[in-house]
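With one protein chain withheld, the remaining protein chains of the complex are depicted in position.
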Amino acid sequence: MPHALAIATTFSDLWNPNGLWIVLTACATNCACALVGCYLVLRRMSLMGDALSHAVLPGLAVAFIFSGAYDIGPLMIGAVAAGLLSTFLIQTLHQYARVPSDASMGVVFTGLFALGVVLIKKGIPPGVHFDMACVYQGTLDYTPLYTVELLGREVPRAFAITGGVFLLNVAVVSALWKELKLSAFDPALATTMGFSATLLHYLLMALVAVTAVASFEAVGSILVVAMLIIPPATAHLLADRLASMMFISLLVAIAAAILGYILSTVFDTNIAGMITVAAAGLFGLAVLFAPQHGVVSALARNLGVSLRVVREDLLAMLYRVEELGSPRRLAAAEAQAAVGGGWLARLSLSNLLRDGRIARSGDRLDLTPAGREAARQLVRSHRLWETYLVKNLGLPLDHVHEPAHRIEHFIGDDIREQLQQELDATATDPHGREIPE
Amino acid sequence: MTGLSLSDKVTIGAALLGGAAGVAGTFAVLRRRSLVGDMLAHASLPGVCIAFAITGSRDLLGLSIGALVSGLLAIGLMTLVVRWTRTKEDAAIGIMLSGFFGLGIVLLSVVTRSSLGGGSAGLSSYIFGEPGNMVDSDLYTLVGVGLGVLLLVLLFYKEFKLVSFDHEFAKSQGWPTLALDLAMMTAVALVTIIGLPIVGVILMAAMIILPGATARMWTNRFNVLLILAGVIGATTGAVGVRFSSGLPTGPTIVLTGAALFVASILFAPEQGVVARVWNETRLRFRVAREHLLRSLYELNEPNFPRLAPTTFQQLLAHRYAQPWMLRWLVDQSENRGLVAVRGDQVTLTPLGFRRAAEATRTHRMWEIYMMEFAGSAPDHVDRSADAVEHLLPESLLLELEARLAREGRLPAIATEVPASPHDLASEGNSS
């Protein structure tokens, strides 16, 4: 496939009105979903999003059959009714019939979905269009074809609907910001404060149902489920406050829409599917590279700590050798082997040499003045700690080296100061060695 | 080759699928992993598309291998994400489910568009389920998988039972729980993937969950549970197919299963809702009736051996009840010949007196037990646990009786009618 050419055409596509409307509709949908999805993910109810977006089908079918048209009003009512009913059924089955909560979710949504399929097959007269496939993958490509008038402009129907639901979600979330936050974090406390967690739960589920239905027509159920879960989960890896989590999840939702649209144009495939893949890709990036919670950054942090520990062990060891007073000094290979060897030790040593903490002359390692100072602080921490363990906790002598060896790397100036005060300026450690100043 | 008609083949296929899914799914239900089946079903789509692109045929076996690979990949990624990040299991399941499925939709549109053309039309049956395409080789695959799952369960019966009952304990006993979990999930994955062409992606979750959850209502025993789940699953499959003329097959099978489930929830003998409500109501009435008898006894106690009529006002003042409830209880007791009612006045009959004495005796012994042996304050002892006396050891009963007699509080009749504590209860139960 001539990719370069395809990408070149993509940008002109994005500028044409149809492409723009498709992206805007996808953005509106994604944002509407991501907003309520944040609460689902935080309440560990992500799969309620999956369940509800399937369970509303019979509500849709009934509304469709009774109203005989594709009107958004009855569809919404049907969806909310079905959403609340399935929420109720899931809870009741779990509470009163003691079905495990995940099984009760699975039973209810598949059952209702099957009912919906049968209702559609039986209840809708032939000739009326109700395509099952679009329930999955949506018809994003066709959204610009069906328009309504809004504020004197022709806009795609799907955009008007999903945009409206997005605004509704924004309105509810900002009006009930503190209530929703509290009941998601600590439902028991919310209930004792008079904000019924149950009521808020049903409200949230109604919102999810409305959002799912509004989005169905345009993007299909698969994208709804994806957008309810993936942007919030991604944002959760990146944010430490609810407001920023929501903001980031909206950004992820928009980025996924744009990226997915571009990719789908490049590869000429299903748009909703590609947006989902893009969102999953963004989640994957966050899993790997999130600054605090990412896998790579965690590995880097661990590596950093290990390196520091080995470096400090090297310094302390050289200090102790000096302390013995003999003119002998360690060779590089000896020193590396003594701190565990391997590439960590080699890397640490070369770091120290580069930083000017250790000087090498021939095959002999010497502490530089800077290195000696750093090493003295370490050895001081070590011996203060040993003293503390023996004096204040009464540990036997032969049990204090190991813990002190582990903790010496993490004792800062202030703890050292505290230890110093508690120990009343002891000059020697329990082994009788001098505690360096 | 098999010489069976298509509808027979579909029926047998659905029954096999239902049985295998029931057995394998029971473990998923017990391990609280019901929705992993749902995830597997969705996550298999990219594998199906890729396998189709490679082999170029719709052969069930080839596609299933592709599905299995991508399903297991999804499980693996999910486990890693949960272990490495702060993302919780539910979100991880949802992400893998939708992400893989989205990828599947993308690949599907690529495969459908490409030169393979018409042959790929059947691939969408993986989403919606289209058992009408079933051929002999599909049936053989189903038989193979069904037997494989059964064999797996038979081989690891004890281990699976342990792991699904108490994961932590199994771990502490040194069982390789991770491997066993994986084996259980592989069984679920196998069944799920084989079932996709019959019931479709979404409804496959129902095939996994429904039989196990239904069977759970009927039994507390593990081996019975497994067998029952298999039978229920097979029945659901076969019956669902038979019902499905003119209706989509997958949904009909699921609705059949759901109907069985609802019926079990309602009518199962012990755990069913109806049975529980019935038992609770019966217990409440029995307690209320005994309260009435005790009130009558206690109100008459100062005048023994004379039995004077008691008014409703007195009864209400003695122990509060809803007036209509009291009225109803009195009427009921009259029908049983325990009391005689004249206008506003209630009198114990001789039979009623004996029952009342027994109820009072029971209650007083319980009170004493609570005060003496459990150290509760006298006016706070339990007022509803009348049946509890049957729990006390015989020696303790005698001791309590002696005490009551010493204090002159032992209901007179009870000394004549030797304690047969079971009479009262069995009478209450036999109604």
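By written order: A and B. Residues from 1 in each chain.
FYI, a contact is a pair of C-beta atoms (placed from the backbone, for glycine too) under 8 Å apart; a residue touches a chain by one contact, two chains touch by 3 or more.
Everything below uses one rule, namely that contacts and distances are computed from a predicted model.
Not shown: a single chain whose UniProt protein name, out of "L-lactate dehydrogenase complex protein LldF", "High-affinity zinc uptake system ATP-binding protein ZnuC", "Spore germination protein KC" or "Thiolase family protein", is "High-affinity zinc uptake system ATP-binding protein ZnuC".
One of A:L20, A:L85 or A:L176 touches the chain omitted from the figure, and that residue is A:L176. One of A:N18, A:T191 or A:T368 touches the chain omitted from the figure, and that residue is A:T191.
Although one chain is hidden here, its contacts on subunit A can still be listed: residues 42, 44, 98, 175-179, 181-182, 184-186, 188-195, 236, 239-242, 244-245.
Note that in this section only the chains that are shown with their structure count from here on.
Of all residues in subunit B, those touching subunit A in their complex are 29, 32-35, 37-38, 81, 84-88, 90-95, 97-99, 101-106, 108-110, 113, 124, 127-128, 202-203, 205-206, 208-210, 212-213, 216-217, 247-248, 250-252, 254-255, 258, 261, 265, 271, 273. Looking at the complex, you find that subunit A touches subunit B at residues 41, 44-47, 49-50, 54, 93, 96-100, 102-107, 110-111, 113-115, 117-118, 121-122, 132-133, 136-137, 222-223, 225-226, 228-230, 232-233, 236-237, 264, 267-270, 272-277, 279-280, 283, 287, 290, 293-295, 298.
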